[in-house]
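Removed from the display is one protein chain of the complex; every other protein chain stays in position.
Chain naming follows the written order as A, B and C, and within any one chain the residues start at number 1.
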Amino acid sequence: MSDTYGRAFSLMREKAPEAWRDYTRHAFVESMKDGSLPKEAFLHYLRQDYVFLIHFSRAWALAIVKSETHEEMLGAVGTVNALVAEEMQLHVGVCEDAGISQDQLFSTNERAENLAYTRFVLEAGYSGDLLDLLAALAPCVMGYGEIGLRLAAEKTSEEYGDWIATYSSDGYQDSCKAVGKLLEEALIRRLGVSYETSPRWRRLCDTFRQATELEVGFWQMGLTP
Amino acid sequence: MSDTYGRAFSLMREKAPEAWRDYTRHAFVESMKDGSLPKEAFLHYLRQDYVFLIHFSRAWALAIVKSETHEEMLGAVGTVNALVAEEMQLHVGVCEDAGISQDQLFSTNERAENLAYTRFVLEAGYSGDLLDLLAALAPCVMGYGEIGLRLAAEKTSEEYGDWIATYSSDGYQDSCKAVGKLLEEALIRRLGVSYETSPRWRRLCDTFRQATELEVGFWQMGLTP
Amino acid sequence: MSDTYGRAFSLMREKAPEAWRDYTRHAFVESMKDGSLPKEAFLHYLRQDYVFLIHFSRAWALAIVKSETHEEMLGAVGTVNALVAEEMQLHVGVCEDAGISQDQLFSTNERAENLAYTRFVLEAGYSGDLLDLLAALAPCVMGYGEIGLRLAAEKTSEEYGDWIATYSSDGYQDSCKAVGKLLEEALIRRLGVSYETSPRWRRLCDTFRQATELEVGFWQMGLTP
Partner (left out) sequence: MSDTYGRAFSLMREKAPEAWRDYTRHAFVESMKDGSLPKEAFLHYLRQDYVFLIHFSRAWALAIVKSETHEEMLGAVGTVNALVAEEMQLHVGVCEDAGISQDQLFSTNERAENLAYTRFVLEAGYSGDLLDLLAALAPCVMGYGEIGLRLAAEKTSEEYGDWIATYSSDGYQDSCKAVGKLLEEALIRRLGVSYETSPRWRRLCDTFRQATELEVGFWQMGLTP
């Protein structure tokens, strides 16, 4: 795989090959590709994803708090806006089109697999610095980017074409690159250009891998409404 | 059930009857009572519980940080000492006796069901105030107290007698009462004597219930090494 | 004074009459009104205010993290955008016009009186919930609003007309009202409509007063370049 989303991301992904494959090639993903995913599972996933986005946006806001430069702040602010002001609003619309009212959406019970993921990310951010937080945030952002691109190229059905179009869009891909740049530069600023030789690197890669494994659990939950 | 551990705890428990029963009467618990729990499952549980205690102790230390009075601090400090300086050390010994070396214990891979629980508690504490944190901490402390007392009275086998003795001991029961008092007084200090009429009460009870459900997941994990 | 910025703010201000007067009628303020403030003091203040805004924006980002509803998140996101993406950029421009290069601005040494204030706000937010944070944030936002309005009406010199125009502008006044609404609704959500009868109210008012006193120290620092 290429360095589309930056060097740091590529290095972290390399350290978690099984988890990354299980996540980006999960049965849930493959069944969106060929359209075989039951509609019920997709809507269940969408509702959980709305709750996910609330906490994921909070985690990105924490990245602003943990920034050390105006530039880092601007990078994180951009993502928060995209998530809170746009993606979450969009989700409400997608769900309404799918017959899920706002009331139903807002009263969604958060599943344990969902909660596990966002609380892990938030706690990593609260307890650590910006690097710990970004290592936990990256798998979600970039994984969806990779999945979107691949499914756009390989899909054999239009059933989930809208979802695929969203994450393969230039807009979303640009977000992935911006996050990759933020991660890369935050690492260099704190640990130097050879950041992967720092003792901290191993722990950061562990955090990335754990977050990736929690993504696997999230897809699995999607299959069991 | 009685108010052994204080009024606030009793009221919170009342609001989560199914989750509380599923937790305190879980198959894992019942099979410790009659000794039918496979040794392998118990040792697997012990190892996960060691990792759990690390993060649980960190959460109790956060309760010191979030205290508003010297008395609240002393209450939380007592629990941190009991956990970090005593219970965690004890665990190392119990595991060694059971043939798990310190190296094996320290390299235990944290299971998702384990991680979900501690990160939920820590995040509730970081994002909220002392009340949010205590509502998330209470189910573990007091649930083990209730289970310990009941199993001491009902057990039909000595297989897990040591575990049962630990949590039914006067020392542990006193800890439960102290935590119940800390919770009760922290509520009164912040929300008044009729704290259960405050709008915040519902959210605190939700946190208590969610933590209890995560305990159910923890036992369930114990059964699947 | 009226309830321009909402009931909660008015009640908090009422509890800190001396501090509020010392802050909003400080010699620094009065000398902007009549134009007697030395230019050197104003530029020194501007540079410190830039550093202040970095940490103040981080504190507002923390308000997103501490939000419990999508609506609260949107309220806080609006303020973060206004601060990070607009006001901080604007500051860079104002300073350049005043002969302070970006390099000089970025290398400003944070004075103790400056640091005391922002760290107090951030710590209140980290250790408490959204209410503790908003109580610490309110004096800065609304105080500048009040000062702006009064100086626009009473000013006898155009020397600091731009500064006065900024904080008396409809845009800034609307921000104050939005923050007042966010505070009011967050209080009602957590403590009920009679929030001022909750035991927590006193501590929140203490936080508001302490933040106001730190504003007094900030103006005082402005007078001693």
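Everything below uses one rule, namely that a residue touches a chain if its C-beta (ideal position, glycine included) is under 8 Å from a C-beta of that chain, and two chains touch if they have at least 3 such contacts.
These figures come from a predicted structure and were not determined experimentally.
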(Q) Can you say which of C:63, C:122 or C:137 touches the chain missing from this structure? (A) C:122
Q: Specify the residue from the set B:27, B:43 or B:65 that touches the hidden chain.
A: B:65
**Q.** subunit B residues that touch the omitted chain in the full complex
**A.** 54, 57-59, 61-62, 64-65, 67, 70, 73-74, 76-77, 80-81, 84-85, 88, 122
Q. Contacts of subunit A with the missing chain: which residues?
A. 65-66, 68, 126-129, 132, 188-192, 198-200, 203
Q) Since one chain has been left out of the picture, which residues of subunit C touch it in the full complex? A) 58, 110, 112-113, 115-116, 119-120, 122-123, 126-127, 210, 213-214, 217
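Operating definition for what follows: only the chains that are shown with their structure count from here on.
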Q) Copies subunit A, subunit B: same or different interface, half of numbers shared as the threshold? A) same
Q) By how many degrees does subunit B turn when fitted onto subunit C using C-alpha atoms, rounded in steps of 5? A) 180
Q: Please set out, as single numbers or ranges, the residues of subunit C touching at least two other chains.
A: 65
